[in-house]
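Removed from the display is one protein chain of the complex; every other protein chain stays in position.
The chains carry the letters A and B, assigned in the order they are written, with residues numbered from 1 in each.
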Amino acid sequence: MKSMIRFFVQRLLSAITVLMIVIVIVFMLIRLTGDPAAIVAGDSATTEQIQKIREGMGLERPLPTQFGIWFGALLHGDLGESFSSHESVARLIGDCLEPTLALALCTIFFAVIVAVPLGTIAGWRHGGWLDRTLMSFSTLGFSVPVFVLGYILIWLVSLKLGWLPVFGYERLSDGFVPFIRHLILPSFTLSLIYIALIARVTRAAVSEALIEDFVRTARAKGLSEWRVLIQHALANSAVPIVTVIGIGLTLLLGGVVVTERIYAIHGLGDLTVSAVLDRDFRVVQAVILLFSVTCVLMNLLVDLTYLIFDPRIRY
Amino acid sequence: MTHPVLQVDALSVSLPRGADRTKAVSDVSFAVRSGQLMCLVGESGSGKSMIAHTVMGLLPRNVRATSGRVLLTGEDILEGTPRRLRELRGQQMSMIFQEPMTALSPVMRCGRQIDELLVQHCNLSSGDRRKRVLKMLEHVRLPDAERIYSSYPHQLSGGQRQRIMIAMALILKPALLIADEPTTALDVTTQADILRLIRDLQRENNTAVLFITHDFGVVAEIADTVVVIKDGEVVESGLPSNVLSQPCHAYTRMLLAAVPGFKPRKLQLGSDARVKLHAKGLTRIFDSGGWLRQSRRVIAADAVDLEVYKGETLGIVGESGSGKSTVARLLSRLITPSGGEIELDSLNVTRLRGAAALEFRRKVQVVFQDPYRSLNPRRTVGAAISEGPINFGASQAKARERSAELMKLVQLSPNSLNRYPHEFSGGQRQRICIARALAVGPEVIIADEAVSALDVSVQEQILALFEEIQQRLHLTLIFITHDLRVAAQICNRVVVMQQGRVVEQGPATQIFQNPRHEYTRALLASAPGRDFEFGMKESHSIFEPR
Partner (left out) sequence: MHDISDSVVTTILFPSSATAVPGAWRRLKRNWSVRLGGGVLIFFALISLFAPWLGVVDPSWLDSGNINRVPGYSGSFALPSGENIARTFWMGTDGSGRDIYSRVLYGGRISLVLGISVAALSIVIGLTVGLAAGYVRWIDGIVMRVMDGLMAIPGILLALFLVALWRASLETVIAAITLTEIPRVARLVRSLVLSIREEPYVEAAISVGTSTSKLIWRHILPNAVAPLIVQATYVCAVAMIMESALSFLGVGLPLDRPTWGNIMAEGRASFNLFPHNVFIPGAFLALTVLSVNMLGDGLRDTLDPRFGRRGE
């Protein structure tokens, strides 16, 4: 119990450290890379206009003061207001949250239920034709860019076969069937690389576990191959598998940006790209921060699942 | 006449292409009867484990039994379907392995791992199964069965884990137990307990045991019959009294002669010997973790005082965790002490830096345990040996010349200086490591379990090499070992360590023949086959059955 609490506190502190560093990086990015006021003002702005914006943003104050003000507001959930639409950034993000969340959750769910069994089978039949086929597909999954895959699917499934809508998003409140119909293609597109990653790690972990001595013991006990595979090999592979699911989340959230752009889903990714094109960096900053915080927190959660999967950490 | 429990008839097992020989096992026959313990003895690579795995039906996919029969109470295992083999495993035959740490799943409670076997093979309620497992845990003399039941393997000691394995193997009272080097990874005192346990349970259930080992001490201790195997072929078999005392085959004779004897061979040096290396109150504390992490404080070496005389061989013996390797690393200054002092030739070297530290390094050299990992796989042997001399200012050509001389000294061909470590065997690599240590012209050599990973015949050669170079180069040798036989063989004086402390030190003759400390006595009493006189080039001794 004591070591559990210690593990928890240690991981929490480490996550908080990383969070603070992310916050500092996000804050510094815009300030280290040129004059933010000039960037915001655009190419055709006069010196006076830039000066005015600079004062408006508080940029003439020393960096630590700027950070203090910005961070203080951040703690209150105040992300400032958009340069272009003058709406509250928090509000803009709130409006775009649902589609992104739906897309991400749907993708993770789909990827995990596909990748873990595939990886397990590949690891079990290490070196066999099934393994080689699955691994070739996994390499392919790493190689086909999300947007190329997206367009192939749109062209085939939506345009040629007419089975699914081409793009857009339907809110869950407007009915489950249209909601899911609009999510199938984007989730599938986004999940491919994630599946490739998880399946690879699962395969490596399972095939490593299968040559361990305890698997030989399990076989010597006369256990069925199924039991050996699930209760012994897979159970001992849980830590690397959940770890890669956590690591892959960063990859996934990056993919969300592109996928939303392909399927014209007005989520956070779409919001970010539009904001970048509008040079509305406060919005971009806020979304990057949100995504990174999500990644850190999810990885913290993953760390805590080690307590379930590995008793050596618990005791 | 009833069937033997296990009968192996003309068994051959082929290896996949590309292996160093075509057959792992060729034309092997033997039988084990119920209530009998048969030792299968051989060096590494002899195919003894392969035989065990064939019997269990656990061969890797690319290895097959090509001919012969393996009869388990009359039923041919080689003809069995996978389903039938699964039924037999655990019920009719079971196996325990060398490494009890890795042989148990780290993420499952010990009780459940035994329970799995009952789930698979019996039709019992969960309450009955639990009772039965608990009873078995008590039976293998584990204290507090309830607690053990719900423990994970990492919470138990090596001996306890091996008891769990034995409980698991014997809970269904199989006719055959295969024990694959079950005590090799254990300390000598634990080994004695486990051997006794196996022996007792076997008598009680009348089990047939196929016991695989490389250790003739163990054979002398427990075997009813012996089969000696070399390169997959049986060279000799029979009663231990015959095989050990009057071996007919040259290979068996060679093996037996290589087993170090228990009688110390060397005396303490004369009183005129100078102190070469002196450790005063040497202490090393390991604090693991640190900031917020679970801090575990391990006192690996606790105020160790020892003196090494010039030209002698000092043995440091002890079980795992006794701190003997820590002392080796402290003396060679690979780690810094937390307290205490080291003197070399009456000069305090504890806190040397820079050039003086380098000079110390030149004088004190180390030979490590694992010959496979102590050479950089990407550098040639020549580069490895000449690295030291070049560091100390020798020219390339000079260092090269020296390497060639040293290769000759360690009885390897100087022509192979351009080859890579993987082209050499374990024993040859250890010779290279010795040459590397000698290359800088040291005065003291610390050998940290330097012969432990080697087969007994190779071990004998390396020990002889150590003796030879010591005499030729007037070296002082510190020999760290867990093997009392090895210590008896080459040490003038012996230091016995337990839990970081020196419990006794003195001349080898006194330590072995008249031990004063209780722990030393326990260690000596646990050594298997101690009543049997090994290491006699001309074996005249008479085997006395115990």
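We adopt the following convention: contacts are C-beta pairs under 8 Å (C-beta built on N, C-alpha and C of every residue); 3 or more make two chains touch, one makes a residue touch a chain.
Note that this is a predicted model, so its numbers are computed, not measured.
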Residue, one of B:Arg84, B:Arg274, B:Arg373 or B:His474, that touches the chain absent here | B:Arg373
Taking the entire complex into account, which one of B:Thr190, B:Gln365 or B:Thr476 touches the absent chain?
-> B:Gln365
Return the single residue from A:Leu74, A:Ala235 or A:Ile288 that touches the missing chain.
-> A:Ile288
Which residue from A:Arg11, A:His182 or A:Arg216 sits in contact with the chain not drawn here?
-> A:Arg11
Can you list where chain A touches the absent chain?
-> 11, 14-15, 17-18, 21-22, 24-26, 29-30, 33-34, 39, 126-127, 135, 139-140, 142-148, 151-152, 154-155, 159, 200-201, 204-205, 207-208, 211, 239-240, 243-244, 246-247, 250-251, 253-255, 257-258, 261, 272-273, 276-277, 279, 281, 284, 287-288, 291-292, 295-296, 299-300, 302-303, 306
So that we can see where the missing chain sits, which residues of chain B does it touch?
-> 16, 19, 60-62, 332, 334, 358, 361-362, 364-366, 368-370, 373-379, 384, 387-388, 391-392, 420, 422, 433, 436-437, 439-440
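By our rule, only the chains that are shown with their structure count from here on.
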Between the Cα centroids of chain A and chain B the separation in whole angstrom comes to 49
In the complex formed with chain A, which residues of chain B make contact?
-> 56, 58, 85-91, 94-95, 97, 99, 102-109, 113, 116-117, 120-121, 152, 154-155, 165, 168, 292-294
Chain A - residues contacting chain B, complex | 2-3, 6, 9-10, 13, 212-214, 216-224, 227, 231-232, 235-236, 238, 309-312, 315
